[in-house]
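Remarks on the structure that follows.
All protein chains but one are shown in place.
Entry: chain A
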Amino acid sequence: MSECIDGLRHLFSSILKCCDLEESRGPVDPELLARETVFSVSEIEALYELFKKISSAVIDDGLINKEEFQLALFKTNKKESLFADRVFDLFDTKHNGILGFEEFARALSVFHPNAPIDEKIEFSFQLYDLKQQGFIERQEVKQMVVATLAESGMNLSDDVIENIIDKTFEEADTKHDGKIDKEEWRNLVLRHPSLLKNMTLQYLKDITTTFPSFVFHSQVDDT
């Protein structure tokens, strides 16, 4: 079995060299990733099992495209979603429309329960900064609130929505400039940690049991 793996690895690396691909498809260096993320080596390997599953759903190319991402999240690729798009964009640090394993692992690292809160604050700020201007403005908040209410089957009048946003800005916009900048965001979530609840995935703590990886152990042992 391990000869097979070795063979595959050689094949992989020659293909990679040959195609000069920038994306790393597999855990080419799980130890490096483990060093640079919150994950342990075995968690990286388990994460890779998940990655393989997701990335082979539509096109089996070892990469996650937007459709596969949507499929994995919503179990349907028919759903357009403002937020899923933002999340995908934030995962896609190379901005080439696809997620390699490294991008996948690095992004998910932020969602680990043990990840530093600063990373969660940073990620969430960028997530909500829809136009990526470096601040969250009222119109963006409104857009997100409306999208969320629609999803909840709630039909609120514009007045009520404006009130909700007014109150939020009253509290958050301490500089009174009509925008929430990174510092104000930080202060807000430090006061209300539950605002970051979607930035933590408890599943990541148990990932080695959910996705046991048998295959790549040998890679770690090899020198």
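Note that in this section contacts are C-beta pairs under 8 Å (C-beta built on N, C-alpha and C of every residue); 3 or more make two chains touch, one makes a residue touch a chain; residues count from 1.
Quick note on the criterion: contacts and distances are computed from a predicted model.
Looking at the choices "non-specific serine/threonine protein kinase", "Nuclear transport factor 2", "Gibberellin receptor GID1C" or "Histidine-containing phosphotransfer protein", the name in the UniProt record of the chain not drawn here is "non-specific serine/threonine protein kinase". Contact with the chain that does not appear here is found for just one residue of A:N114, A:Q132 or A:N198, A:N198. Residue positions on chain A in contact with the hidden chain: 50, 54, 72-75, 81-84, 87, 111, 127-128, 141, 144-145, 147-149, 151-157, 159-160, 163-165, 167-168, 171-172, 188, 192, 194-198, 201-203, 207, 210, in rising order.
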